[in-house]
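Removed: one protein chain of the complex. Kept in place: all other protein chains.
Coming up: subunit A.
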Amino acid sequence: MTSRWVADLVLGVRLAVGGSRTSWARLALTAAGVGLGVVVLLLAASIGPAREAKSERVRAAALDLAAAAGPLRAREVAVSWQGRRIVGVELAATGADGPAPPGVGRLPRPGEVVVSPELLHLIETDDSVRARFPERVIGVIADVGLPRPKSLLFYAGLSDVHTEGATPATGFGTDQPRPTLLPVYRLLMVAAIGALLVPLGIFVLVATRLGATGRDRRLAAIRLVGASRAQVRWIASGETLTGAVLGLFVGVALFFAARPLARFIEVEGVGFFPTDLLPDPLLGAVIAVGVPVVAVVSALVALRTVDIGPLGLVEAVDQPVRRAWWRFALIGAGAVVLVVISVVGSFRRVMADSVTAVALGAGIGLVLAGTGAVLPWLVARVADRLHPEEVAPMLAVRGLRSDSGMPRVLSGVVVVLTGSLTLQILLGVAAQFTAESALDARSEADRWVLGVSEHTPIRSLEEAIALVGGVQRVSEVRTYAPRGEVPVLLVSTDCAEIAARLGVDDCAPGSAYRTSDGPAVPPVGTRLTVGEQTWAVPEHEVVPGKVPGLFVASGSDPVLGAVPPSELVVVGDPDQAFGDSLLAATGRVDRGVELRSTFQAGQVELFTSLRSGVIGGSVLLTLLAVVGLAAAAVDQVWERRRHTAVLTANGVPSRVLASAALWQSAIPTGLGVALAIPVGLGTAWLVVPAERFRVDWAELATTVATAVVAVLVVSLCTLPALRHAIRPDSLRTE
């Protein structure tokens, strides 16, 4: 019995690789379609391990700071170049055997630097970068020491002048956990995974169903010579399995063939080494097994709804009408999951819970799958009610009534569109949170704080800053925390800066302030040791606020004036380019100057990379959907060539047939858009907090227009195939 179904399965494989031009073309189309889908799936399955690998390297390269003395002294520095941050560490061994950073053979000595390949390229090609690295380049950091291939990273020998300001370190590598994502980013990621995987699944299904009409005819011929229904199912499975397995191999081959290119591709700071892109073993196994299984199950499900008889009759068996309930039930179930998640707690809180995250992804996936399922039903219902007068729309409507191929294919596009609309809203919300983080970190957009060390040549630095266009004011800020019974932070700066920080307007040299809700300060007259000298707490005014510290407009106070500045506050343009210019200018004087007002750079970078990933994923899937649509559209024209040729033979002009073909795409597309907009926006509305919900109608219109144009362009591309189909020889069937 077992050998019987194996034989039937093998017969199916034999049919798939029939050898005729048509069967090879069909197989190639299916394999290409499934292969592209598999490439994206493997890429998605590699993201986790790739991030983990990158994170491991970052952690391995992180300085392990020591509380007291250690074998190293290190100073972390950052240089800005044309908006890109060049980060590095200046190092010196305190003993004979200072540990070298990962990917570096030995510690660079003063006057030596080890750089990443990308930085070496910049040093070799750009004078301004070379000026910032006067040291001798003694080597290149190996891949193991770089977060990503195009990282701008260096390790330089610590010069004597900075040794005092450097921090003791025991070596490299930290056990600290990875920084966690903002809840809204996790939300975005989960939603993106849900929204991107559903259309991918539909795309793979569509690819395996290419040539279904021809297959049904073939199976009917086999039924005639005595194959039972069960045998036909096995044969169909074998046929579908061949395309799916071949597609799987094509996908794996393409993935590994394209993997080396990863080294050269970096989008907005997101890049990986080729070796990072190795699919998670479990997910890889799921893909390897899942794709063929999904293909076979879809073929079997499709055969359950029709009876392929020996005469080639394809009759509906159990579903005389398209049932609607399960399609809407999918959307409803997804919506219920989303509502429950938002009712259970605020989405910020629940996003910390991975079970809820999975449920959220599943909820969005259900809504999208339901949307894809509703479209063919909706198109059939609308086509039943439409009775156009013109011939072309009439032919299109008749075609839509009898054939669900085009709406089924368009389901993939509509799901991509729906998912994109949901993600657009989520990206908008994430952007709002990111902007807030920025404002939290920097109360005034035009104030830039440069952190300096006690060895930084302040005069040279101020001269360099003065040369940057747009600088309005530079204030030196000195902070000192003298030891005493009542801890206090002394902040000494000019009146302009005090006014900016505390909102006072009566500041004069010698004035002192503390805030009402800030930490207490020692009583007036308390003597404190500042540096090597004694300093008495002056009379001070209490102002509203909670900024910590005793603020002194020091003027010519010799004691506070002797404290080296810890910050320079530069007031200038509020845009990021100004910050970059500042870092570029100060980097030439001292690479150790740090731009502290760069608002939560990590989170912004994360948001940028997430946005890139989401947009990249959407673009890739849209391309896949369009490729799938094109393949399926040509397949449809080919399958229906005899009907088309009959119409031509009966005198229907070819332009009417072309117009009918466009109508046949336009009607489901219009309905798809009408479905995608409310479902996409509705899903986003359920997911994000109501007060955050914003719709960018221009962006929405662009997305919708892109999808519509893509569908119509694909339809136009089928016209040559249509012209071929209307030749009289298409009337022949044998």
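The rule is short, and it goes like this: a residue touches a chain if its C-beta (ideal position, glycine included) is under 8 Å from a C-beta of that chain, and two chains touch if they have at least 3 such contacts; residues count from 1.
Following the convention adopted for this analysis, contacts and distances are computed from a predicted model.
J.: Any idea which of "Xanthine dehydrogenase family protein subunit M", "Putative ABC transport system ATP-binding protein", "Urease accessory protein UreG" or "NADH-quinone oxidoreductase subunit J" UniProt assigns to the chain that's been left out?
T.: Result for the unshown chain: "Putative ABC transport system ATP-binding protein".
J.: Tell me which of A:A166, A:I222 or A:L277 is the one touching the absent chain.
T.: Considering the complete complex, A:I222 is the one touching the chain left out.
J.: By the contact definition given up top, give the residues of subunit A that touch the hidden chain.
T.: So the residues of subunit A touching the unseen chain are 3-4, 7-8, 11, 14-16, 18-20, 22-23, 217-218, 220-231, 309-312, 733-734.
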